[in-house]
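Inspection log for the structure reproduced underneath, given as structure tokens.
Missing here: one protein chain of the complex. Every other protein chain is in place.
Right after this comes chain A.
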Amino acid sequence: MKPIEMEAVQQHLERFIDKEVYVHLETTNGAYASHVNSEAYNVGAYIRNAKVKFSQARIVGDGKSYRAGLKMEFGWIYAEGLSDWTIHGDNQLLLAGHDREGRLMVSLQLSEAPFRY
């Protein structure tokens, strides 16, 4: 993945507007967080291949860390801490945030076909 280029990502987000698309949304701090640090908490959530439709999409940020918001008929899809992006395979838009060691902390991905695996 490469550092987010806001205008390019914005254009890609808009490709998915008003279409039925598959979303992968995830955040994690790993299964070993409280094992290596007894004061830490294991927290994570993901939803994969949920079919959604949104009418607005925007990425906002300060050049280092970005937020994305997708407005649906009855709610929002939101991710914070995004730093990198790529287009994978058949035009799938992958956005992710990584920590100093390159570990994934958050991801938001959109695709017109279901994600594999």
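In the analysis below, a residue touches a chain if its C-beta (ideal position, glycine included) is under 8 Å from a C-beta of that chain, and two chains touch if they have at least 3 such contacts; residues count from 1.
Please note the rule applied: contacts and distances are computed from a predicted model.
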| item | value |
| --- | --- |
| The complex's invisible chain, by UniProt name, from "Sugar ABC transporter permease", "N-acetyl-alpha-D-glucosaminyl L-malate deacetylase 2", "Xanthine dehydrogenase subunit D" or "Peptide/nickel transport system substrate-binding protein" | "N-acetyl-alpha-D-glucosaminyl L-malate deacetylase 2" |
| Chain not shown, touching residues in chain A | 1, 24, 26, 28-32, 35-36, 38, 46, 84, 86, 88-89, 92, 94, 96, 98, 101-105, 107, 109, 115-117 |
